[in-house]
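All protein chains of the complex are present and in place, except for one that has been dropped.
The block that comes next holds chain A.
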Amino acid sequence: MKLHEYQAKQVFADAGVPTPESTLASDVDGVLAAADEIGYPVAIKAQVQVGGRGKAGGIKLAEDADEARDAAESILGMDLKGYHVDRVLVEEAVDFVNELYVGVTMDRGEGKPVAMVSTKGGVDIEQVAEETPEAIAREHVDPAFGMHPYQARKAVYDADVDADLALDVAGVLTTLYDLWEDRDGSDAEINPLMVTSDGEVIAADAVMNIDEDALFRQPELAEMEDEAASGDELEQKADEYDFDYVRLEGNVGIIGNGAGLVMTTLDLVDHYGGKPANFLDVGGGAKAERIANALDMVFSDENVDSVVFNIFGGITRGDEVAKGINEALGQFDEIPKPVVVRLAGTNWEEGMEILNEDLVTVEQTLEDAVQRAVAYAEDEEGDQ
């Protein structure tokens, strides 16, 4: 779960990371009032969760009220890479002389947290990591002990941060690590960490991703989850149903259990000349209602011309899957799109007995099911 900039900044500020003064606004009057309060110049920043907001026109600097009005009018309501902008952060414009990067994330290869510092802040840090990896100092942390202050200092000195800033930056990094740990972060980043002409450091941007699996012990952060976080209506619906769902460009709807098997089903649709419309994993142990929700989900995508169910039961039971399919399809006078079902594994025979074969096409193997669904999609496409 990704926090908005304004939320992440609040979390950082509460932990003691220096942040610029700022106020959230959702209309032009609000922007002007906030800017008045903060004092010009201000930065006006779209609060949507996409990268490259500045280049896309989502961040503007205003020296006075006229510029603030123009900026607010152009940003509020704009479509930024598919996301509707309905809120902006009005922020004190920091007069800076230098930009740094600090971040904490989980290094999956090492299975350990890693803290990072670079003097190449203010730019695309992924690009820095790829082109000049030596420009980012990295310090792995023993998760049992947390980050010792000396490790933060080591990273900062390794990164060649100016001597008179080093201890302040190390302090920010230590705070960031503690916060990342306390709040179950997956990534916490400040890019840029600006250095002012007075030699102070301040977090001009804030990125905080929370480990979704740990939200149960982060109730305050879970409340910040923004239903409009995704610009895609279907992906929002998937959030409501709590599915792992990704919308794709094609027309063959895919429902399965287990990420690896669902990805394999996508790959096979592609292999047999079709185009996957989505990735939808119902997860382990799905009951009938969840299966019905999955069908509702896929039928809601108007691009879908056929649907293939690929269920290989382990913890998931074939009879529950069949019940869900029957329930969902039983509600239609006419099935909206042809559905192909392939059931295997736990309780598949019980499932096959229950499954109403007037409503679906049954195939025994994955290959046959995928080929049938691809053929149906082509027929449907031809009909349109």
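General remarks:
Following the convention adopted for this analysis, a residue touches a chain if its C-beta (ideal position, glycine included) is under 8 Å from a C-beta of that chain, and two chains touch if they have at least 3 such contacts; residues count from 1.
The working rule: contacts and distances are computed from a predicted model.
UniProt lists the omitted chain of the complex under the protein name "Succinate--CoA ligase [ADP-forming] subunit alpha" (options: "glycerol-3-phosphate dehydrogenase", "Aspartate carbamoyltransferase regulatory chain", "Succinate--CoA ligase [ADP-forming] subunit alpha" or "Lipoyl domain-containing protein").
Considering the full assembly, A:Asp244 is the residue among A:Asp244, A:Asp296 or A:Glu381 that touches the omitted chain. Residue in contact with the omitted chain (choice from A:Glu5, A:Asp205, A:Asp281 or A:Glu363): A:Asp281. Considering the full assembly, A:Glu181 is the residue among A:Glu181, A:Glu225, A:Asp239 or A:Glu350 that touches the omitted chain. Touching residues on chain A toward the chain that is not drawn are 106, 108-109, 111-113, 126, 129-130, 142-144, 181, 184, 186, 211, 213-214, 216-217, 244, 246, 248, 256-264, 266-271, 276, 279, 281, 283-285, 312-315, 344-346, 366-367.
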